[in-house]
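Only one protein chain is missing; all other protein chains are in place.
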Amino acid sequence: MIQKSTLIDWITIYAQEISTNKEQLTALDAAIGDADHGINMDRGFTEVMQRMPSLREQDIGSFFKGVGMTLLSKVGGASGPLYGTLFLRMGMASGGKEELSLTELAAQLSAGVDGIRQRGSARPGDKTMIDALAPAIAALQEAADAGQETCQALEAAAAAAEAGMKATIPMQASKGRASYLGPRSIGHQDPGATSAWLLIKAAAQAACSAQ
Amino acid sequence: MIQKSTLIDWITIYAQEISTNKEQLTALDAAIGDADHGINMDRGFTEVMQRMPSLREQDIGSFFKGVGMTLLSKVGGASGPLYGTLFLRMGMASGGKEELSLTELAAQLSAGVDGIRQRGSARPGDKTMIDALAPAIAALQEAADAGQETCQALEAAAAAAEAGMKATIPMQASKGRASYLGPRSIGHQDPGATSAWLLIKAAAQAACSAQ
Amino acid sequence: MKKLINAPERAVEEALAGMARAHGDLLRVHFDPTFVVRADAPQPGKVGIVSGGGSGHEPMHAGFVGAGMLDAACPGAFFTSPTPDQMVAAAKAVDGGAGVLFIVKNYTGDVMNFEIAAEFCAAEGIQVESVIVNDDVAVQNSLYTAGRRGVGTTVLAEKICGAAAEEGQSLAQVAELCRAVNGNGRSMGMALTSCIVPAVGRPTFAIGEAEMEIGVGIHGEPGRERMMLQSADEITDILAATIFDDLPFQRGSQVIAMVNGMGGTPLVELYIVFRRLAELCDARGVIIARNLIGNYITSLEMAGCSITLLDVGDELLRLWDAPVRTAALHW
Partner (left out) sequence: MKKLINAPERAVEEALAGMARAHGDLLRVHFDPTFVVRADAPQPGKVGIVSGGGSGHEPMHAGFVGAGMLDAACPGAFFTSPTPDQMVAAAKAVDGGAGVLFIVKNYTGDVMNFEIAAEFCAAEGIQVESVIVNDDVAVQNSLYTAGRRGVGTTVLAEKICGAAAEEGQSLAQVAELCRAVNGNGRSMGMALTSCIVPAVGRPTFAIGEAEMEIGVGIHGEPGRERMMLQSADEITDILAATIFDDLPFQRGSQVIAMVNGMGGTPLVELYIVFRRLAELCDARGVIIARNLIGNYITSLEMAGCSITLLDVGDELLRLWDAPVRTAALHW
């Protein structure tokens, strides 16, 4: 089972990763967007960490919802509603719980990513965070179905996210700000796919050190 | 005697000199003023040359007045009223004439420079065109009194103007835009003194080739 | 980065504090969540008009808050859409019982945040209509993009809808009017230099000393084409031709023409562009009924300009001419 503390670690590690990679995410966004993705995400997760003392006291459902509402009210831009929706949906699916099975986590992440797809109506290949998240969820579910350990399953998911992120490089964007560039968006890695990969990687890291 | 054609040559050569040195005069003004002296003077003398076909038909008095009025209405800035006044005053002192003695020219230039001093109330040492013009007039009158040839007299005047111009370099400006700089104006050659030297030099050139 | 700021992360808040101090007769500024609201809001029985978007486009939107234009503006971080909680709080503050219109520029972030806000408002019983402005002809409107961006027409829509709301039109009417304005307005911009987002500290894009970006977005998004710098007349020709190609303004039709500065371009240059634009309109028999020349929807300190043409009938002109009392537009 995945303990609540592991999920708190996940968010804590991710907040740290975002802070560390703030410049790089912003630079990626400067190339095909408006140079704020790292700043946006960091603003949101700085606030999440500030609220952490009270958030960590809640059950997993309320914890995720709290993270989602914080992102929704602090990030803005495209990534705010999208990452906000991800966590809100995860929270809805895990109300009252204090621990999760890998299958449950996979199902909730999947519900969260569905939420992103509904809100932003991006499909795989549109050069968005979906291109990292969708293969990650698929890999996670496959690993969970195959009965793998949480750590290995999330590492597989992170590897899939990384591949998905890299696959955005040759894509032409058709959603978000990068789509304005048309063919000029080709050759650049999507910033949202990059922050999405960091998210799954942070989950793997949290799970593997909890082992 | 100095023929009207020599005076026309003077203005023609000077207009050419201004055009050639436009950039340099402007650069001098950029250092201690507002980077327009060459542009201002060139705008004025381009117009003088455009009006030359009709100006050249007049007597010397009207010719100088025409030059003065053109400068007054086309140059603007500080140099417009000052050079305009110079020529207007020269014109007033030479009404109806078709040729001038060297003494007459010296007297008229002196009247013109007095006009500049009245209009701008600059004194020698203030780092203005006066620092080139005043010694030039003094040298010219001295040479005229000594009975020198027009060419040599004006060459002496030009040499005095050049020395006066160079003497502006160590001066601290107390008139015009450069005065705002206080001690920071030291070490730069005054643009107006430079255009004034060119004026006297052009007179010498016109007189010497008329010999 | 050379800016008159104290710290990138405090700049928006401090500027709003300055606005609050300067324009206490017109507006109030609320923090956490951040929104700017008409001093006399809510107006009972009047449709409330709320807009918002990233900061860095001043005077838009906070400079348009006041009688006859916006009831509230929600400023986000620089170039970043504001968040739903700001919009919900603004909607509550301006709802006078006749409902609230959200005027939203078509950027993925703005659209989604306003969408979520509208859902929250609906849940709280506030009647909300949203209109998305998407007038930027630089962007090919196709299945393969997020659609056209909302730019200059937003300013004109906010003024015109503000007048309609002020005279008591219903939410449905004002929303319909806003859609009509959007349908008849087209814009195109260009940049000579890049802006610098304060938190980034470096130019958003690199551009050569002899280059310009045609079709640039108001966040410094790359445009249609990178070209060699041309004369003001040639640039105006390019911008206007793209607009005219897109919406066939008829001979004899009236327009409101806006020549907008991007923030770093002096007014004298905008008048040179307007002069040419007027010649082009003359040549097509398009009548410039009204004009607006200046910095209205900017991109920080970017040098460049945009042109907006809005096809108007007499009714829209009447609403345009109606009194407005805001920090940036006042007649």
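The chains carry the letters A, B and C, assigned in the order they are written, with residues numbered from 1 in each.
Criterion: a residue touches a chain if its C-beta (ideal position, glycine included) is under 8 Å from a C-beta of that chain, and two chains touch if they have at least 3 such contacts.
Here the structure is a predicted model, which means the values were calculated and not measured.
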>> According to the contact rule at the top, which chains on display are touched by the left-out chain?
In response: B, C
> When the complex is taken as a whole, what residues of chain C touch the one chain not shown?
Replying inline: 2-7, 11-12, 14-19, 21-22, 55-56, 58-59, 63, 192-193, 209, 212, 229, 231-233, 235, 263-275, 278, 288, 291, 293, 295, 298, 300-301, 303-305, 330-331
>> On chain B, where is the contact patch with the chain that was removed from view?
In response: 26, 30, 33-36, 39-40, 43, 72-82, 84, 119-120, 172, 174-177, 179-182, 184
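In this section, only the chains that are shown with their structure count from here on.
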>> Going by the touch rule set out above, what shape does the chain contact graph take here: line, ring, star, complete or other?
In response: other
> What are the two chains with the top count of C-beta contact pairs?
Replying inline: A-C
> Can you name the chain that lies farthest from chain B, using the mean of each chain's Cα atoms as its centre?
Replying inline: A
>> What's the distance between the Cα centroids of chain A and chain B, rounded to whole Å?
In response: 76
> Measuring from the mean C-alpha position of chain B to the mean C-alpha position of chain C, what distance in angstrom results?
Replying inline: 55
> Measuring from the mean C-alpha position of chain A to the mean C-alpha position of chain C, what distance in angstrom results?
Replying inline: 32
